[in-house]
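Structure below; questions to follow.
Here the complex is missing a single protein chain, while all its other protein chains stay put.
Going in written order, the chains are labelled A and B, and every chain counts its residues from 1.
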Amino acid sequence: MRKIITRLAEDLEKIREEKPLLHHITNYVVANETANLTLCVGALPVMAQDQKEVEEMVSHAGALILNIGTLSLELVEAMILAGKRANELKIPIVFDPVGVGATSLRTESARKILRELYVDIIRGNAAEVSILAGYGGKIRGVESLGVENDLSLSIKEFAFKKNCIVAATGEEDLINDGKRLAIVKNGHPMLNRVTGTGCMATTLIAAFAAVEKDKFLATIGGLVTFGLAGEKAAQQTLEKPGSFHVALYDAIFNLSLDDILKEAKVEIV
Amino acid sequence: MRKIITRLAEDLEKIREEKPLLHHITNYVVANETANLTLCVGALPVMAQDQKEVEEMVSHAGALILNIGTLSLELVEAMILAGKRANELKIPIVFDPVGVGATSLRTESARKILRELYVDIIRGNAAEVSILAGYGGKIRGVESLGVENDLSLSIKEFAFKKNCIVAATGEEDLINDGKRLAIVKNGHPMLNRVTGTGCMATTLIAAFAAVEKDKFLATIGGLVTFGLAGEKAAQQTLEKPGSFHVALYDAIFNLSLDDILKEAKVEIV
Partner (left out) sequence: MRKIITRLAEDLEKIREEKPLLHHITNYVVANETANLTLCVGALPVMAQDQKEVEEMVSHAGALILNIGTLSLELVEAMILAGKRANELKIPIVFDPVGVGATSLRTESARKILRELYVDIIRGNAAEVSILAGYGGKIRGVESLGVENDLSLSIKEFAFKKNCIVAATGEEDLINDGKRLAIVKNGHPMLNRVTGTGCMATTLIAAFAAVEKDKFLATIGGLVTFGLAGEKAAQQTLEKPGSFHVALYDAIFNLSLDDILKEAKVEIV
């Protein structure tokens, strides 16, 4: 375990040194927030979604983020074009199926993306991941209202079937690569008080995926980092969601390797 | 009066308990800000604007917000699709005619929306509301430069004609249901220093409309809450618009029922 956490800390250092470009095809609600988060963790953001440029843009990227928070058929087409190019170039893809299950457009688009692309990592809340995996779940808009199945089991089967990493984030984050289950216990309830924190977690996972070959570790790294930043941000801003949001950027920027070594709460079972 | 204000406080409590979903079809300038405000008042935000999903999404919503801040014909079509479904399901609609009068696209789109949908509540600045009501007004971009008619009279006639609630917000907020005029005196000049505070007020009205049957009261509730939050946010951040913007979220989140009971400034005449 110590070895893994040391490697996560080294990955964070690598992000800051290599400054990978994170190409986001994402929703307009959190575009600014995820771009700023990208800068704060030490990477470079670019948002580009036109079908005429996404293949060219992604070819310079360290990772591609596909987020269907405010989707359209055109946007999904752009995601598939960018994704195919990313697959050819072995650039990792992180997929965030925002609100899947809430409308059939979202469900069908998400399935289409998974059918046409190899996606390295899928991150969603419990309902999104469970619905996408085919086990059902309750969602109100983009908010998980819970699942009835055993989530750790369904993400395992889903990850195994898709041969990728599946992460269901929430009070505890569950990550599975089809064999191993990791549980990340870092985080803070204040993260639920700010919109787009799921999208932000996805961005951090992508930053780690850009520098870490083992995508299971990359996913853990992104979620530990984000959870830790949430804990630190909450120290001074409890019950103040606006101030907490601001402090979250400060915390990501200032997260030290030592913070990870000492405060990461990860179990692998 | 005491009875009304007590009911507004109870409505705020109800929002926090029931967490209604607020479906926004809105502009990309303030999407993040209104989503965060929705969370801060205790409701759940969802932004979805594709014609292929809006009818399905709105059917789960407690209220629908239509905001033409960055409109296109496609977006207006989506608004009408969502709005018709909302009308069928008796889900309240709050309409924010941003910049109406500034271009004929905005004026015609706003009129089309009012022709094709039953809108429960209209909220705009003085010029927007007066122009939409057919009495003219001066607007620069999306900023009211004032009206020459008697605003309290024109919103009364407009509300009566449309059988809905009309609110013209500004230094004092005027609200009319075709018979009664309410004046909300909560608020702070710093609210003019942040973009999208009109859109935010509309979001809060929608939160109240989702839990309060009497839409006249819901409109008053949203505007009292927003005005009070502005007053509290300004206490520590006078002449600091960036800090004020952050404090506004904190203030909405922390607004107590007692704050409303003691500090609401409403007159009904």
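As a convention for this text, contacts are C-beta pairs under 8 Å (C-beta built on N, C-alpha and C of every residue); 3 or more make two chains touch, one makes a residue touch a chain.
All of these numbers come straight from a predicted model, not from anything done at the bench.
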May I ask which residue of A:21, A:168 or A:184 touches the chain that does not appear here?
A:21
Which listed residue, A:4, A:46, A:73 or A:145, touches the chain dropped from view?
A:46
Of B:116, B:143 or B:214, which one is in contact with the hidden chain?
B:143
Which of B:22, B:82, B:194 or B:260 touches the missing chain? It is B:194
What is the set of subunit A residues that contact the non-displayed chain in the whole complex?
19, 21, 23, 28, 31-32, 35-36, 38-40, 44-50, 52-53, 56-57, 60-61, 245-250, 253-254
Can you list, in ascending order, the subunit B residues touching the missing chain?
27-30, 32-33, 69-73, 99, 102-106, 140-143, 192-196, 239-243, 245-246
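Following the convention adopted for this analysis, only the chains that are shown with their structure count from here on.
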Taking each chain's centre as its mean C-alpha position, how far apart are subunit A and subunit B in Å?
33
